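My questions will all concern the structure given below.
This view holds just a subset of the chains, kept in their places.
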Amino acid sequence: MIEKILIANRGEIAIRVIKTCQALGIKSVAVYSDEDVNSKHVKMATEAYHIGSAPPAQSYLNMEKIVETAVSSGADAIHPGYGFLSENADFADLCEKKNLNFIGPSGKSMRLCGDKMECKAAMIKAKVPTVPGSPGIVEEVEKALDIAHNIGYPVLLKSVFGGGGRGIRLVHNEQELRQAFELASGESKAAFGKSALFVEKFLPKIRHIEFQLARDKHGNAVHIFERECSIQRRHQKLIEMSPSPVVDQKIRDEIGALAVNAAIAVDYLNAGTAEFLRLDDGTFYFIEINARLQVEHPVTELVSGLDLVKLQIDIANGKEIPFKQKDLKVNGCSIECRINAEDTFLDFAPSTGKIWDTNIPSGPGVRVDTYLYPGCTVSPYYDSLMGKLITWGQNFEEARQRMSLALSDFYIEGVETAIPLYKTILNSKEFITGDLSTDFLDRFKILDRLQNDLKDEALQKSEAGLAATLIHSEFLKNKIKTRKEHGIRWKTQVDRH
Amino acid sequence: MKFKLENTNENLDGEIVKAAGNNEFVLKIKGKERDLKVITMTHDKVEFMLDSAYHITKYLENSTNKITLVIDGVKLTFNKRPEMDNIVYKNSGADSASDSQAHLKSQIPGRVVSVNVETGANVKKGDVVCVLESMKMQISIKSHKDGVVKSIKMKPGASVAKNDVLVEIE
């Protein structure tokens, strides 16, 4: 039985895993880079060890150092979180070799999931429908151009190591494909040390719908409903929810069964996710298995009542999944908004720095998974996800109202976020009626609406803002006077904190 | 005092009519009298009741030209010189500079992955000038105008801060 878990990650997911460890009385071991000395996961763990400098390759991607730390600290298991080493089959193998219980699938199964081409072949064999596209990995740009020419533009250029939408690029013609190929190849090399790209038919106005999976060592396999993740930017998810507005119990049973078959086809173990695209005509295509806990797992937790990290630990301990498919019922509705440090008006470019102040929302049906606290720092070395705001309601409308309210309560000073964008989306009639697709932002010109909403909001508050400024100016004048009389420079008064 | 609310056409004016004691004031805003009661006030924060509604204001910037504040979670910028132009919305991964400016500045912090132009080269608006990496993403920085590269202010591997000049284009 697992008694001490090293969490090979940082940020909100490390904290998420620690919380379950604490509740279960399992000791937790955090690891941290130079950049993360002050991070919350370090403060919350039972023990914490420094593993290297800021760049991921020298810390959170350093398998040997992490495994060594696990062994020397007496941990008997490793939770990889998401990102970093979570889908690295070599890491899973290394853990096994060192007698560390890797909380996830076997290296072999992970390799199969990660090799999108082999995975596709396994799915076709298991009669799980897949997206039309390139038959294998494309190593040279010329080969990619050939394939694209055959299946017809536009096409998607994807990285085998992608995951979570990272490294997916839409290209409309030869020139764009050349440019994208070079960039994607470079990114992949920087992050994973190698590049492996492939080409797929671009499908317009699609929904991204995925199924949460769990499978134990005794061969029991279940799906834990779907998540609708169609609100995206640059092919990365922004808003997720469960259930999907276009999945009823019949579809859930049907596609859920496909998802379970997909898990069996790759001998998947532990919690994972089968991702599908859904066309407007209701066709579902399997795209990939994410061989790890997802960023958006909380929406599934809130509608199922399950603690998925606990479930992962139970499965890793060799226990049977403690419920059957028929025991699971969707309870209410849950929505998640990813709180990224990004500037919406700069094409979601990163925004980093010190968080001078923050207010984390709370209340009935509100959950926030975050590493933020006043005074913490958002580092340019790691990804932009600072936290996740998740709400639950008896139905979609209640979850939506609570989200809208919680977004207004969420204050982060120091970096830009998409919180105002989310308010515009949440209050749009298209979101309310469930008219979702991965091109939602473009299709409904949401950024234009956002500008109008921001203008309206500013106008609504302008008189109160002016009133505050009148009074405050008086105060400052008197302060400056007082300060000058005491011979202390005014500047000290406006220094932050 | 007169202000213009940035990104809108709203001009505002207001004054303190009287201090009624006990931290209460009468203001005139856009010609209308309003009651204000201060709850707390520090060098960068004001909590107050305006008529019957509570507001909290935090000041982020107070320069000679403008005041930026957050009121009830909403960010406002008052231009102190209403005759000045609005600042346009930022709208690209590159600079908000207009054609008339030579400097192409970085609007993000990051590490330089590659420099795609040379000094003296001709560039067209939209050409990729360099690639930055930040938060695991590679971002192409594009020229904001047609012109000739006059100087290059960074090199591969270097770190750039927000607002650092990347190249000069004339």
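Order of writing sets the labels: A and B. Residues in every chain begin at 1.
Everything below uses one rule, namely that a contact is a pair of C-beta atoms (placed from the backbone, for glycine too) under 8 Å apart; a residue touches a chain by one contact, two chains touch by 3 or more.
These numbers were taken from a predicted model, which means no experiment stands behind them.
Enquirer: What formula, in the shown labels, sums up the chain copies of the full complex?
Expert: Full-assembly copy numbers, per this file: A x2, B x2.
Convention: only the chains that are shown with their structure count from here on.
Enquirer: What is the distance in Å between the mean C-alpha positions of chain A and chain B?
Expert: 29
Enquirer: Could you list, by residue number, the parts of chain B that touch chain A in their complex?
Expert: Checking each residue of chain B against chain A gives 1, 3, 5-8, 10, 12, 14-16, 25, 27, 29-30, 34, 36, 38, 41, 43-44, 46, 48, 50, 53, 55, 57-60, 62, 67, 69-76, 78, 89-93, 107-111, 113, 128, 131, 133-140.
Enquirer: So in the complex, the part of chain A that touches chain B is made up of which residues?
Expert: Per the stated touch rule, the residues are 166, 179, 183, 186-187, 190-191, 341, 343, 345-347, 349-353, 357, 380-384, 408-409, 411, 413, 451, 454-455, 457-476, 479, 493-494, 496.
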